[in-house]
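In what follows, a single structure is set out as structure tokens and then discussed.
On to subunit A.
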Amino acid sequence: MAAFLDMGGYAATVWPSYGVTAVILIGLLVFSLRQLAKRREQLDALEAERERSRNP
Partner candidate 1 sequence: MPSLLHSLASPARFQRISAHVFPWAAVLATGLIGCGLVWALVFVPPDYQQGDTVRVMYVHVPAAWMSMFCYAVMAVLSVSFLIWKHALADLAARASAPIGAAFTTVALITGSLWGKPTWGTYWEWDARLTSVLVLFFLYLGHMALSNAFDDRERGGRAAAILAVVGAINLPIIKFSVEWWNTLHQPASVLRMDGPTIHSSMLWPLLVMAAGFTAFYVVLLLIRIRSELMARRIEVLQRHRAAEGA
Partner candidate 2 sequence: MSAFTALVRRDVALATRRGGEAALTLGFFVITIALFPFGVGPDPELLGRIAAGIIWVTALLAAIVSLDRLFRQDLEDGSLDLLALSPMPLELVVLAKCLAHWLVTGLPVTLLAPVMGMMLQLDPEAYAPLIIGLALGTPALSLVGAIGASLVLGARRGGALIGLLVLPLYIPVLIFGISAVEAALAGLPVLPHILIEGAVLVVSLPLAAFAGAGALRLAMD
């Protein structure tokens, strides 16, 4: 396990590379999902408001 983590002496190259990749890609996924949720909420509110104004 220690040898695996050491990556033949290149731990400082290999692990940050995979880490950065994970952070950026998963970060964009999370950001996109949250944006979607927020917009859905906003849209639902707007639709509801329109319904109410149509049949008061």
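Selection criteria: all candidates are chains of the complex that A comes from, given by their letters.
List of remarks:
Throughout what follows, contacts are C-beta pairs under 8 Å (C-beta built on N, C-alpha and C of every residue); 3 or more make two chains touch, one makes a residue touch a chain; residues count from 1.
Source: prediction; values computed, not measured.
Only one option in 1 or 2 touches subunit A in this complex, and it is number 1. Residue ranges of subunit A in contact with candidate 1, taken from their complex: 4, 7-10, 12-14, 16-18, 20-21, 24-25, 27-29, 32-33, 35-36, 39-40, 42-43, 46-47, 49-50, 53.
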